[in-house]
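Report on the structure given below.
All protein chains of the complex are present and in place, except for one that has been dropped.
Should a chain be cited, it is by its letter among A and B, assigned in written order, with residues numbered from 1 in that chain.
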Amino acid sequence: MPLTTIIALIPALPLLSFLILVFFGGQLSRKIAGWIGAGSVGVSALLTIFVGISFINSLPETKSYSVVIWQWLHAGNLTANIAFSLDSLSLVFIFVITFVGFLIHVYSIGFMAKDEGFTRFFAYMNLFVCSMLILVLADNLLLMYLGWEGVGLCSYLLIGFWYKEPANGAAARKAFIITRIGDAAMIIGIFILFLSFGTFNIQDIMLLASTKWAICSSLAVITAALLLGGALGKSAQLPLQTWLPDAMAGPSPVSALIHAATMVTAGVYLIARTNVLFSLAPIVQTIIAIIGALTLLIAGFSALAQHDLKRILAYSTISQIGYMFLALGIGAYSAAIFHFMVHAFFKALLFLAAGVVILVLNEEHDIFKMGGLRKKMPAVFWTFLIGSASLSALPLVTAGFYSKDAILWFAFSSNSGGIVLWLAGIVGAFLTALYSFRMIFITFFGEVKTEPTFSAGKLMTVPLIILAVLSVIGGFIELPTSMGNFHLFSNLVNNSLPEVAIKNVEHLEWVFQLISALIASTGIYLAYRFYFKKPAFIEAFNHSRLNHFFEKGFGFDKVYDVVFVKPIVWLAEIDKKDIFDQLNISISRLAIWGNHFLSIAQNGKLRWYLLSFAIGIAFILTLMLTK
Amino acid sequence: MLTVPVETQILFAGILFFLGLIGLLVRRNLVFMLMSIEIMFNSAGLVFIIAARHWDQPDGQVMFIFILAVTAVEVAIGLALILQVYHHFKTLDVDKINKLKD
Partner (left out) sequence: MDIFFYIAAAIAIISTIMAISGRNAIHSLLFLILSLLAISVVFYLLDAPFIAALEVIIYAGAIMVLFIFVTMMLNIGLEQKQEKQWLNPRMWIIPSILAAILLADLILALRNMPTAVAGTQLIQPKQVGISLFHTYLLAVEIAAILLMAGVIGAYHLGSQKKKVLHRFLEKK
């Protein structure tokens, strides 16, 4: 089978599985439906590995494989095809999506076993995986936008999966509306690109842009800013980050797949894919870096004050994607993608483990009502510990150390970086260690406050173990210059992304690594002091106004509510009573009034009826006789 | 032989009929209403007899006999119904018996 067909099969298999589950899911048994859902993604993962091996072994000339499946649109000047283009950037993404996706699907067979919407869940998840694969494989912007919208739709469907609870529906709508704002900016950017260059094909646009647009030209800046808007929405960065904590209303596998590993990284993919545009607009790149730095700090502080287990992880995701944006802003594309891959491993692990904890404790989300689970759930505890260690970038043994360290180093040493960005990153690393080990100490140590009701089966624990292993060894494919100089990953990725330009400070690298290792360890130690030993000052802080401010996510929700939501709702209320609505209302009011008026004539009173007889007779006879 | 003009005779029957109609519309007691209906039946029969004499045919008188039979049945059943209504509603006020409405 030629390689191009295999590439086309990778998104097609989950789509096929989605269609089977939608049409025949009601008749299939749960076991078969679950394994069709998970199996399709698994086969896609195998195909990805096959394609990856052949890609790495014999790099094609254009550094990418292309396959055109069919012509989608052709209207005069506008052509768009269903065509996939696989280069090293897409390869990393589809590997993560299919592999982590497969593990999450297997986990879901166990997690959703008792849920009544089992088949519907797998149908939505498969549609999501297909849309995300189309997004990263698309070779033109219109197809990418199709995938973009598809993942937005599936996110909405899956956040509001337990639709009988109205709060879940509200959270799903919030996510959809806020990402819509970003999507609107993105489509305008795509329109401007089409108007300027007459094509949607990404490679062509990149080529034409680099030749036709000057650096800092207004069109480049505007287009880059609009595409950035789209990325901000999907990746939950400032100012569009408020939807992600509420999206934790969905089931834990959804949070793991969509809101940790894949959809929220679509923004990172977009910026990496259209990096030529961003290098033509350095001011936008600076804005990306600043937004990344600010987001990681704000989310870090917010995560410190949460008491819902999944919300801590949600803010942590926002913070880590802030790191990726920071890396993208300073031009360190390979570091950003590396961190994306490692983050997918440990964040999916953390969400899945959190899902097990919540399920076993009978839907208990509050960490202050948990405790002492270390002895009760050892497998979950150890995998959770490894995930948190990777998140906190524990030196040398975890993959997180290598990826986050690369970003911190480039934050200082790249040409557009500086000490300020590095400081933001290091404070963020400290906060990360602090809140992740706060989570561990409160949830797994101390006395047992809620008893686990059952022990998780193999379907749920084996994916945790696999992800834990990856969280440790996943970093060893990219070792920094001072520790082995093994650049397998960045060599692969730099086939399609520009290398980062660094200042001449390479000899200082080991200093910065030492500092980051020290900061991470300090964070873990302080977490131990504050949350395991529990000094009184933490108790006092927990009730302080500052803590409340952090917990509410720095008040963004409130500001948006007052500035945007309330005026729009007020306008909508007025519009409910506008002239066309009044016309419709008056028609129905007329009918109701007619009913009331005529009902008077049917009041059940006999003498009334007799009177109407008599009047009728008199009337008719008079008419007849006086004709 | 009666030489009263036919018009007068019919007018007399008509006056009786309309008196019955007034009685039907005015009274609230069910028994009185039934009584007024009797008056109306009777006046209708009177018209038949007048017509029988006018056209010299016995058919009018035969018709009156049938009207009599129908009236008898109607009164019997009507009164039985009034008894049931009284036992159900505890009143014979026709304005209070208005359950058959919207």
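Here is the rule we use: a contact is a pair of C-beta atoms (placed from the backbone, for glycine too) under 8 Å apart; a residue touches a chain by one contact, two chains touch by 3 or more.
Bear in mind that the values here come from a model prediction, so they are computed numbers and not experimental data.
Undergrad: For chain A, enumerate the residues touching the unshown chain of the complex.
TA: 611, 614-615, 617-618, 621-622, 625-626
Undergrad: Over the whole complex, note the residues of chain B touching the chain we left out.
TA: 1-4, 6-7, 9-12, 14-16, 18-23, 25-29, 31-32, 34-36, 38-39, 42, 46, 49-50, 52-59, 61-62, 64-66, 68-77, 79-84, 86-87, 92-93
The rule we apply is simple: only the chains that are shown with their structure count from here on.
Undergrad: Give, as an integer number of Å, the spacing between the C-alpha centres of chain B and chain A.
TA: Spacing between the chain centres: roughly 87 Å.
Undergrad: Can you tell me which positions in chain B touch chain A when the two form their complex?
TA: 21, 24-25, 28, 94-95, 97-102
Undergrad: Give every residue of chain A touching chain B within the complex, in rising order.
TA: 599, 602-607, 610-611, 614
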